[in-house]
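Please see the structure below; I have some questions.
One chain of protein is taken out of this complex; the other chains stay put.
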Amino acid sequence: MNYNWNWGVLFEEQYLDWLISGVGWTFAVALSAWVIALIVGIMIGVGRTLPTKPIAHICAAYVELFRNVPLLVQLFLWYFVMPEVVSDDLGRWMKRDMPNPEFVTAVIGLGLYTASRVAEQVRAGINAVGGGLVSAAYAGGLSTAQTYRFVLLPIAFRLIVPPLTSEFLTIFKNSSLALTIGLLELTAQSQQIAEYTFQGFEAYTAATVIYVVIALGATLISHILEKHTRIPGYVGKG
Amino acid sequence: MDNLDLSVIIDNLPFLWQGLQISLSLTALAVVGGIALGTFLALMRLSGFGPLSWVAAGYVNLIRSVPLILVIFWFYFMVPLALGRPIGSFYSALIAFVMFEAAYYSEIIRAGIQSVRKGQVHAGKAIGLSYWQIQRYVVLPQAFRNMIPILVTQAIVLFQDTSLVFVVSLRDFMTASSIVARTEGRLAEMYLFAALVYFTICFAGSIFVRRLQRAKTA
Partner (left out) sequence: MISIENVSKWYGDFQVLANCTSKVDKGEVVVVCGPSGSGKSTLIKCVNGLEPVQRGTITVEGTEVTAKRTNLTKLRSRIGMVFQHFELYPHMSVRENLCLGQQKVLGRSRDEANAKAEALIDRVDMLAHIEKFPGQLSGGQQQRVAISRALAMDPIAMLFDEPTSALDPEMINEVLDVMVELAQDGMTMMVVTHEMGFARKVADRVVFMDAGAIVEDRETEAFFGNPESDRAKEFLSKILNH
């Protein structure tokens, strides 16, 4: 193995700037997409558990559709195909005038894709609460909306903190796919540094370390959340 | 959008089929390699011998923290360097996928092993089997039977993941579709077709998983 080590390359101003800017875009894409994923995912997940059959079926179809097409294909559909299928004016605007098209596309694509995964967790959480408690809520005169608002959702969210953390981490990892539509996030920047400097080992190590730190941070937040939301004496479905 | 030209798909079917074959063989080989290495990692982790289980845990947690694309870049860079010669993008990609998926498979397998009741291990010990014999003849057969649906689900995820070899231009189905899309200037047709093909295969796979699960609980 013949390799010239040069860790100093990471601290040269130009490449350090690239890395920092990459981290910035990774966070921007992941966090913005997470907001969409949570909002849409919760709606779809709750929808799947509703007694109204048409709504439940539509939500189930959403999950199947978004889960069974690779995220990469979805991003390309949003980026290359969407402007073609909308009205001419809107398509022209998307191609020419939409600000930051790579970023917007990545956020929407990643957000709606992750929503299908969040929806599955939300549904599993609601189902884990158990029918007895739902009967009790209805018997106590709560409406369906109140039963979700005061009983099902507060318990379900506590149950799904760990799997949701894992999804939160996954959205950071999946944000790397934005590089395929030209967004220079962390992975793309490390690849670019590797190409410019031939110091692939250093460049990829830098990106790896940053992703590991993000993962550790997410795990830490998860532990704090879990501790904070633990229900005294409650051990899940009885 | 009014003029979708489907002939572009038909004209290029042989080329796309070649791509799909690469995607499918990459998936198949990576599933086999990933499960083999994953089982090994899971057994290391549960061995009860400190250094072994730390190494396995460290590897699994490291791989699970980073994006697959970065892992693919890593191995594209590392493998030729380590071997001193290029080995072609298919094998670089295959090694990357095996190493990456093994981390995910090992967590599934670890959970599967832990789901086998302790009494089974005690019963094995009671008739004098060694640790590895107990794993081989008692624990793993039961664990794998329980895990089959999840392992298949993970294989479906892996099949979708293979589309990411796009970033190193290995001509899988995704890359092939993209090449046709660009050279023929037919982005909408080709990407919608790619989505349809992936959806059909993965949806069929998930129905198969559901059937497996029903067979298991019945």
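Order of writing sets the labels: A and B. Residues in every chain begin at 1.
Rule of thumb we're sticking to: contacts are C-beta pairs under 8 Å (C-beta built on N, C-alpha and C of every residue); 3 or more make two chains touch, one makes a residue touch a chain.
Quick caveat, the model's predicted, so the values are computed rather than measured.
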Fill in: Touching partners, among the displayed chains, of the absent chain
A
Discussion item. Can you say which of A:154, A:182 or A:217 touches the chain missing from this structure?
Written reply: A:154
Practice prompt. May I ask which residue of A:35, A:61 or A:231 touches the chain that does not appear here?
Written response: A:231
Item to complete: In the full complex, which bits of subunit A touch the chain not displayed? Write them out.
Response: 132-133, 135-143, 146, 150-151, 154-155, 158, 231-235, 238
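Basically, only the chains that are shown with their structure count from here on.
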Worksheet item: Rounded to the nearest whole Å, what is the centre-to-centre distance of subunit A and subunit B, using the mean of the C-alpha atoms as each centre?
Response: 21
Response to the item:
Per the touch rule above, subunit A residues touching subunit B in the complex are 1-3, 64-65, 67-74, 76-77, 80-81, 84-85, 169, 172-177, 179-180, 187, 190-191, 194, 200-201, 204, 207-208, 211-212, 214-216
Worksheet, complete the sentence: The residues of subunit B that touch subunit A in their complex are 1, 61-62, 64-70, 73-74, 77-78, 81-82, 84, 156, 160-161, 163-164, 166-167, 174, 178, 181, 187-188, 191-192, 194-195, 198-199, 202-203, 206
